[in-house]
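The structure is given below, and queries will be raised subsequently.
With one protein chain held back, the other chains of the complex are shown just where they sit.
We call the chains A and B, going by the order they appear; numbering starts again at 1 in every chain.
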């Protein structure tokens, strides 16, 4: 039996995998390489979270994530240059997935007995670490460190969930508010090109 | 008491370490850096596998892997420019090691109670992830994503083992067939320069 949350999670996995596969195609990766980059983008964050929490990585208990990444690869191969038409759709899927991933990461951490601040970190890792691993695999400086409030949206989502818990808000409402805050923050940030301040470089560094 | 499988495993470790140390030498690494890159190449895949399976990394229970990597470093330092003479030998060692690593990764995963598809993934990680980590350490795009059916050979080896298990083939025979299929696939792929199709780039990416 599949429920609504599962569907959103698979949509998010699909969207994350697409983002990895498309970047891999720019680097002339073969199908296998593109699949691995897509998979790492989709499941990398959750895997790091689960390893840090000391539990079995989620994708080893359910083959859906590997299958959805294969579907994403098939989709990119078949669509080719027509993919850009769906750019807005992908952005939406990706952002909805992000919101859900943060909630999943937050709840799993709390359920494993860790305090709220660890849950906020783990929610952010779940949402953002896959993209960092993707960029390392294609030897680019992680985009997330220089553009958009992508990761800050995850932190905000975690903070919202925490506040909901403090105020004894119902779990389902907390989940919706937390995921929505991630989604809205990111959409606003992209629409109005809001970013965090760049750290001023100290040119005369004598770093060794 | 050392047995035949141990010998092959050490030969594989040695060959993997050599491959890492030689690439490190191209980047002007010092001895320590070369040793680390060689070690990561040799034990990186198995370490990721063991962390994901939730067991103690194999090399922390047996110092042979660190020692064989030191022997490999010594060998490269002493041989210097004469190393290329042995290129074919190294390729053979590397490929035999790959076959064995896949079998070891597959079996360890099954013995830890995971299903076949996880075992295929873990066999591939055992064989291929060390090389990916090596390339990240030397800031190169992982070769495996663009050339040869290196990783696909690992997947094929895992599939062969799985079929053997389905058909109730004797374990030793399954091991030999699985490792052989990895070795033969890779040799054929290199000899006839067979590769996977490259993913067509969608130049007008508006990735953000």
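Convention: a residue touches a chain if its C-beta (ideal position, glycine included) is under 8 Å from a C-beta of that chain, and two chains touch if they have at least 3 such contacts.
Since the structure is predicted, the reported quantities are computational estimates derived from the model, not experimental observations.
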Option touching the unshown chain, where B:47, B:109, B:124 or B:181 are the choices: B:47
Residue of B:83, B:163 or B:198 in touch with the missing chain, whole complex considered: B:83
Where the unshown chain meets chain B, residue by residue: 19, 21-34, 36-37, 47, 51, 54, 56-57, 60, 63, 66, 76-77, 80-81, 83-84, 87, 91, 136-139, 143, 147-148, 190
Residues from chain A at the interface with the omitted partner, ascending: 51-52, 54, 114-115, 117-118, 121, 132, 136, 139-142, 144-147, 149, 151-152, 195-208
